[in-house]
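There's a structure below that I have some questions on.
One protein chain is absent from this view; the other protein chains keep their places.
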């Protein structure tokens, strides 16, 4: 049985991932580290997860005999730890943004200097449904952001078909998405009964979505697509995604509403076929016939997808609904670990 | 003091409007009718409003001596009552959709046959900030839908300047927007902790927004604008609005997030100037420097507006935040009544 | 593998219990009946539960080869179906109140005529922790009400020790406790941001708690206990429980706060010992050192219990926190089925 370590378990997503690994029938969780709450059992910090292991400080020299690691540090802080783990031949799922972007230039534009650019070549983008094969053998899996997960699953069939000329993504998320942060953003008296847009024209998930859409579209297709409309500010052939996030008053749940100006007219039947082809065999994507609610996927690894052609405007509307802490982060990390260690993809997730 | 009657007070918006009239220093509320809860004091049905008047059946012949009326019936049911009131020379604010659209053809495409097309000419669209002068003398004021209110206030400065080539409006609303409807849409166990898109590609507020934007753009401008991009499915010169509504788990509050593909590049300074020019003198539009939360306008007649240019995509993003029951419906009705009867616009609303 | 049928799956608790049986590794769910939503897959009615079976009408003659049944009908409607199932030798967990009270007289005072008093002798009260042995061999298990579950687990150690002279139970519950009922009690706009007491001095869970406490106290003890204080209105020796329920704005979760006037002074150490003795070995009762929150037991079969002696008043305060739909109803039904069919008590519940 592979032995797993968890690094940075005190955030919401970290604690959930530790919980999922702890109850996983085919991984042995052997270490849980954090930078605060040291010595406390995780189940004391997060009573709803019943993980009795205590939070230890990270001491790399003690990490003998670990096969798998999940790293839940902030960007820039994650890469050095991932590097140290790689030196010990540990295969890593990294929850930060450090290895999500293939383009170092893009990373540095949005995040600043990269601490370990030498490792970029070892990393695979961990949206399971898009990169299943590479994930299976990857040394580093860069677990996607929650918004890219919902958005890309909603858009992938259109992107692959070269149909996206322009796209607006309006995303809504529960307050757990703000993390274990204590301020007016998360206080029930100011966050409850509220709807708040944030990071206007500046969300760092934007380049992640753009890079993956470009990959799906293929460069030739992308050029043709973007020539016709939309991305005025971009270079020729470059799709610029309008991404906007909002906090809404619930705990867990995320909806990406995607509005696509298509490169050509798309009929309802063709649209349906594109999505059925893409997702009929996927264990964790549920193609639904009605607009989904996020409650339907709460505390699951499922993404519910619904797409419709709007005859009035000619646009295509696609929705992706996930639990931001589960498929958006922690359970997708487990899905990836399953693949990396030759286990059934659904193990420990149903 | 003008004497006012309220017709259809048992819905959420109706009850609030009756409450606002009841406490209004310059109107005398003389009748409250409804089709259910007959004989019950309104404050028994809606304990949070302290209106002691009892709900009566509507008997038109008894409506002597009424100067002003608010009608809160469903579309198609409203127009005949509005007609009967007009025969008695009562000036009416109608909360339904019956008189919102100038184009009979558009009305019939979205709503079916119009019961009183002969009255359309007497009606003025009641978004106060856009039609203040006509409202002051109107016989019938068609109070706008809540989504058009938030959307149009966010977009009007851009529309007037002829800058809208294409627009996506993603709107989120609290559960009161679903009304006094009792089903899974509104049950706390299914609506709480949920985010649900509804009426995909089919929301009846769409034509209302489109017609008003077209008016603001002027037909010439509109033609030029729409020629360049976007509205593939529309006739030349016609702006087709992509409007999508979502329910999120709060009571009152509504956010319209508007993503505008502009007809030309718009710098931040110009954008700021457009909005300041439009709203600096408005008593109920608050132009803010940060993305607003709907809690900031809860139980007020204010609309908070924020607009930003996205350098990355070249688009303009504009937000309109209102309380769907207040500025979205009931307090805007009072704002209009104030104008119609020569009172200060803010009377009874602060 | 025992074959199970589920009768009355369209309510909240029914649907959850069907879901738990569907995913249970050691029961085969062979029939799901309901009185509405006929022919619809359960997962369409309750998207968050992924049970593909369709809801059938109840046809008793088709119930061949069923070993176990869960009946989720309203009181009085349940007993005849339980009777019909017993004639076919099916062992039943009944979620209604029909078989919870040993005293027919008490039943009839609170509920009216009993449809099948002849079956009362076959029934065992299904609070697992109190009646484990009888449940294992019972023909009919009367699954407790949710309030009695939380209250009795909080109070049992005190009752067994004969320490309860008088008790006030103030219970708070999420809106799912009101069930799949659609009215102002459950509408998010009226139930959200609200706290509402209901059934003042009239809740039918009262006699259930009283009868079980009396059993725990033993009649002799009970007499002594009640003689000193409290139950003025009762006959000598009878403990009258002051039980009051409140709805608070969440989905699932229930807290019973119990205030006990003791028959004698109880020190903190003795109190601790009583509770440790009672619950140290219980797989689903978690004795905690801080007042528990209901979120800690959400979507689990756990009951968290905390008790403290108040030196200022001399009273003992005991809290029981459960998920009203899980331990309060559906997962406790599965816990009982496990016992009845010789399976590990925790099977399918972790």
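A, B and C label the chains in the order they appear, each numbered from 1.
Here, contacts are C-beta pairs under 8 Å (C-beta built on N, C-alpha and C of every residue); 3 or more make two chains touch, one makes a residue touch a chain.
Everything numeric here is computed off the predicted structure, so don't read it as measured data.
*Asks:* Wait, the hidden chain, what does it touch out of the ones we have here?
*Replies:* Across all of the complex, the chain we cannot see touches A, B, C.
*Asks:* Based on the whole complex, identify which of C:194, C:212 or C:330 touches the chain you can't see.
*Replies:* The single option touching the absent chain is C:194.
*Asks:* Among the options C:182, C:259 or C:341, which residue touches the chain absent from this view?
*Replies:* In the full complex, the listed residue that touches the missing chain is C:259.
*Asks:* Would you mind spotting which of A:61, A:113, A:183 or A:281 touches the chain that isn't drawn?
*Replies:* Looking across A:61, A:113, A:183 or A:281, the contact with the absent chain belongs to A:183.
*Asks:* What is the set of chain B residues that contact the non-displayed chain in the whole complex?
*Replies:* Within chain B, the residues that touch the unshown chain are 23, 47-48, 193, 292-293, 295-299, 350.
*Asks:* Could you pull out which residues of chain C are in touch with the chain that's been left out?
*Replies:* These residues touch the chain not displayed: 166, 168, 170, 172, 174, 190, 192-198, 200-201, 206, 229-234, 240-242, 244, 246, 248-255, 257, 259, 261, 265, 291-295, 298, 306, 308-315, 317, 319, 321.
*Asks:* In terms of residues, what is the contact footprint of the unshown chain on chain A?
*Replies:* Against the missing chain, chain A presents residues 12, 174-176, 180, 182-184, 186-189, 191-193, 249-252.
Keep in mind that, in the parts below, only the chains that are shown with their structure count from here on.
*Asks:* Per-chain Cα mean versus the mean over all protein Cα atoms: which chain has them closest together?
*Replies:* The most central chain, going by mean C-alpha position, is A.
*Asks:* More than half overlap in residue numbers between the two sides of the chain A-chain B interface, or less? Answer same or different.
*Replies:* Both copies, chain A as well as chain B, present the same residues to each other, with over half of the numbers appearing on both sides.
*Asks:* Calculate how many whole Å lie between the centre of chain A and the centre of chain C, each centre taken as the average of the chain's C-alpha atoms.
*Replies:* Chain centres of chain A and chain C, defined by C-alpha means, are spaced 40 Å apart.
*Asks:* Cα centroid separation between chain B and chain C, in whole Å?
*Replies:* 48
*Asks:* For chain B, give me the residues that contact two or more of the other chains.
*Replies:* 174, 192-193, 249-252
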